[in-house]
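Since the structure comes first, as structure tokens, the remarks are kept for the end.
Left out: one protein chain. Kept in place: all the others.
Up next, subunit A:
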């Protein structure tokens, strides 16, 4: 009797099914899995990685013995795990953990380039604020959009694995005095900052970008 070719490629050797005879194999190590629930809905997993002796594979009783290949149209064949009810079991969304790269420092030549970032900031401020007039309501939104613009422009010139903190101060030009100071606890070899200022007749802006290497 011809041995049944296993369509799903599992590990156990093909059972010796007698396709030509009318005797249903019992208990047969069925080679066909995922058969439609004709009478009994007992189904085994299709692409199971369990070793053969542990898997309880039975062809459904009452199914015709011998090779019944599952048709392409069966939806449950597309899923790797099938529950007893016949509905596919969806695996929960897995969070991947990345392997430690053990990189404590940025590569040579890949450091935060403060001068370049400063040029980018100056250019961006000048082009965005050229002749803008300060207004109490509008300037709040302007500050937010400006800082996002600066961050996106800074990201382009900053090497990878750098976290950025961008700060923008937008104020009305008056006769007041202002001082901006910042201090950081970081690795001075890899981390740095850049700042730029801009002023016109009605407003002034101070932009700062701190770049911190992410180990």
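Observations
Note that a residue touches a chain if its C-beta (ideal position, glycine included) is under 8 Å from a C-beta of that chain, and two chains touch if they have at least 3 such contacts; residues count from 1.
Assume contacts and distances are computed from a predicted model.
A chain of the complex is left out here; the name its UniProt entry carries, from "Large ribosomal subunit protein uL3m", "AP-2 complex subunit alpha", "Palmitoyltransferase" or "Dynein light chain Tctex-type 1", is "Dynein light chain Tctex-type 1".
Note that of A:114, A:128, A:143 or A:157, the residue touching the chain absent from this view is A:143. Against the chain not displayed here, subunit A makes contact via residues 92, 94-99, 101, 134, 136, 139-140, 142-144, 146-148, 150-151, 155, 163-187, 191, 193, 208, 210, 212, 214-215.
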